[in-house]
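Here is the structure we will look at.
Note that one protein chain is taken out, while the other chains of the complex remain in position.
Naming follows writing order (A, B and C), and every chain is counted from residue 1.
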Amino acid sequence: MKQSKWTQSLVQYGGLLAVLLIMVIVFSLSSQNFFQMSTLVTIANQVPALTFLAVGMTLVLIVGGIDLSVGSLLALSSAVLGVLMANHGWSIWTSLGVALLVGGLAGLINGAISVGLGIPSFIVTLGMLEIARGATKVVTDSQSVFIGSRVEWFGQPLAGMLLSPAFITAVLAVIVGQFVLTQTVFGRYCVAIGTNAEAVRMSGIRSAPYAIAVFGISGLMCGLAGLAQTSRLSTADPNGAIGDELHAIAACVIGGTSLMGGRGSVISSFIGVLIIQVLETGLASIGVPDEHKQIITGIVIVVAVLLDALRSRWGKTT
Amino acid sequence: MKQSKWTQSLVQYGGLLAVLLIMVIVFSLSSQNFFQMSTLVTIANQVPALTFLAVGMTLVLIVGGIDLSVGSLLALSSAVLGVLMANHGWSIWTSLGVALLVGGLAGLINGAISVGLGIPSFIVTLGMLEIARGATKVVTDSQSVFIGSRVEWFGQPLAGMLLSPAFITAVLAVIVGQFVLTQTVFGRYCVAIGTNAEAVRMSGIRSAPYAIAVFGISGLMCGLAGLAQTSRLSTADPNGAIGDELHAIAACVIGGTSLMGGRGSVISSFIGVLIIQVLETGLASIGVPDEHKQIITGIVIVVAVLLDALRSRWGKTT
Amino acid sequence: GCGPKSTSTDPAADGAPEKPRVALIMKSLANEFFSTMAKGAEQHQAEHSDQYTLVVNGIKDERDLSRQVSLVEEMVASGVDAIVIAPADSKALVPALRRAKQAGIVVINIDNQLDQDILQQEDVVIPFVGPDNLAGAKKVGDHLAKALEGSSNKVAILEGIRTSFNAQQRLLGFQAAMDEAGITIVDSQSAEWEMSKANTIASSMLSEHPDIAAILAANDSMALGAVAAVKTAGRSGEVKIVGFDNITAIQTAIREGKVLATADQHGDQLAVFGIEAALQEIKGEPVSENVETPVDLVTSQTLSTP
């Protein structure tokens, strides 16, 4: 049983991990600056924000929704955190509390409106994308808020550990997310709702609270992502994270999460995040011109998913 | 029969039209500068690009796909048009021919890869989004290409008609699109594929050619949108239309097209485009601060869809 | 006024002595530079509310130039008397502004200068009010060059959006300063004026060229992105950074020694100069074709002596 579970995981994640590995090898061969501790540490410290977003997004996609507001909510929580710390002198922890509250609440509003009133989450969260961005500008008065070292440590490697608290928290979020998804009633119901909401309803389960909670979780993750981003830039940037919703969704889809709901894995989404980040850093470190970078990025995204698809088909027929 | 068809259309589009009307009234009351011929003409001449994109996107969504590359493909066709006209002195028609070819071909590639290899169109078109943007920069050398009056006329009101050729073409595209969707074998198969691809397969219809063609059409529409955009700006802008895919999708969803496929109407998407544009122009003419503008935009998008949803539910129960 | 627009040079022609409406059209209001500009303009209007009314509009990001053209058209349609604009693209806005002028509206160009060739080609004259970006960038570059004396002579540049004239000018200014000092530019990429993008690009520049001694950013948002990248690479203090704009966040960074210098182009005054020029032209007084506004070097010394 145990054994077969391990081989099963290998089969499940093998394709994606192979893609990741190939990328690392290719970049290491093309640039002597890529495969070194500092680059890998840099990558590890760049992924937390997107990882948090992808964890929340995976759950949202699994219940059959979509959350376009994550970029804006990241910026909003970051703005709240920054303004409270820099302009009001609050401690990082109380500020973070408020920032998480704001993110979570906005997420719950997304969920309540889309689930409660039956409006596609695409539209509701598109609305929230605009609203939260506007609110971010109101909160920061459209100024970048520089905070400095009081928030920096969260994104800095721990002494003697190379990894930052932000990275460790993000990995924890992935593990907890995967556990919730596969081992709890909550997670099971999320998958069921995304698979066939009507069947869930006819089974006597009230699906609304679960679906709403998932959007709330996504909002909370935006709050954490806001912290990670703020600490990385030492600054709350009202302009930050524009378009990050597409990156988060891309990471999930690269990881095999279905946009139609009912299928997905948090760990795979995390690998998706790593693929995206390694690609970006790798291309930058080879120093190809920007326009070629974009072309290569596009091709790699498609090829990554293609390889994974071929692998899983091949896995099925044999 | 005829009568009931009319009332049927009224019921179908009534909610959206009401939303549009309410917006026009509110803006007219808040700004004396809004409700005048010149503003309406301005709006009419701003919508063509997004309208073309929305026509293609409606079909793509109906077959159960999504096309994230439309913004980039618009920019690419625009770049091709611009470079051929400005740097190589080609005529507008031959240049347009090449631009349409580029758009249509890119669309077909989207379709062939996603349908043929069974990769989610989200990923394939996300890849194309990057590739086409990179290609645009290569083609234009990252510079705006100024063309001037040779292309301007297409976006300018015709003498004595107030409406531009671009607008007229866009409305034609809407009418043709709706006709194709509802009155042709092709359109009905698209709806069928988006509703239940398995059943279509079972009935022995090869769905791949239809689905691929739809992506090709979306690419062609990007070419036309590129022309409209170029003529409006007299310039091919390599940075143009970033994020327009979300606007196009939003217009369709506001118009009631389902992201799950199988349901949608080109005319409704067009009304969705108008709603978006009136909102933007109206807010600009009131001159509210930018951050409030975003907040209001977000709220209006959600409320528009909510009203339409309520209307159609109400229509059902009575 | 809703009626057909006569050339507004003669206010009496409109009958009632209506206050002129001035539209300020900027780029991304999310960039502090422009929100400062907007505030300056609004304050000026509050102080001179008897003289004119103001409509302020911006676009969602620096690149959304189609929306900016729409704004010009919408302002023309709603019958404003003057447009003061910071164009997102030096070429693409020209035809729309020409049409505005043809509709009898006064047009003043601020911040980012329109392309001279295209203006000529389109046969329009639009006065420019703004700084000499080349000179400004050169000042910042020269200051950096002095500070670099004795250390490695390799630097990298983060450019603005390549389609805008001021981005091109600042690049030239940086290049000129480095050339004079005999410093090599080993890498130069566009981060499109944005902090996050700059952070990613700067990070990779640092790993590809571990020996660079400085990063020159064409605006402060990108400079802040570079600061974070340098810090992540564990090289704070070793790699010097300069920016452009003098936004509030950069001042803190300069005081903390994380950024060496920036250029103040007085964003809050820029729009005001433009508006004043517009009002002047509405009154029928001639406006000179080019009004150069000041650019000043900002360092920790200038900050400590207010």
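By definition in this document, a residue touches a chain if its C-beta (ideal position, glycine included) is under 8 Å from a C-beta of that chain, and two chains touch if they have at least 3 such contacts.
Keep this in mind: contacts and distances are computed from a predicted model.
In the listed set "Heme exporter protein C", "Dihydroorotate dehydrogenase", "Phosphoribosylformylglycinamidine synthase subunit PurQ" or "Galactose/methyl galactoside import ATP-binding protein MglA", the entry agreeing with the UniProt name of the missing subunit chain is "Galactose/methyl galactoside import ATP-binding protein MglA".
Contact with the chain not shown here comes from a single listed residue; of A:F52, A:F167, A:Y189 or A:F270, that residue is A:Y189. One chain of the complex is left out; on chain A, the residues touching it are 183-186, 188-189, 191-192, 195-196, 198-206, 262-263.
Listed here are the chain B residues that touch the chain not shown: 183-186, 188, 191-192, 194-196, 198-200, 202-206, 262-263.
The criterion applied here is as follows: only the chains that are shown with their structure count from here on.
With centres set at the average Cα position, the gap from chain A to chain B is 29 Å. Averaging Cα coordinates per chain places chain B and chain C 32 Å apart. Counting partner chains per residue, chain A shows two or more touched chains at residues 133, 137, 142, 290. Shared contact sites, meaning residues of chain C that touch two or more other chains, fall at 29, 61, 190. For chain A in complex with chain B, the touching residues are 66, 68, 113, 117-120, 122-124, 126-135, 137-138, 142, 243, 246, 249-250, 253-254, 258-260, 290-299, 301-302, 305-306, 309.
Here chain C touches chain A in the complex through residues 28-32, 34-35, 61, 187, 189-190, 194-196, 199-201, 203-205, 207-208, 210, 221, 224-225, 227-228, 231-234, 247-250, 252-253, 256, going by the rule given at the top. Taken together, the chain C residues at the contact with chain B in this complex read 2, 29, 38, 54-58, 60-61, 63-67, 69-71, 73-79, 89-92, 94-96, 115, 118, 121-122, 161-163, 190, 192.
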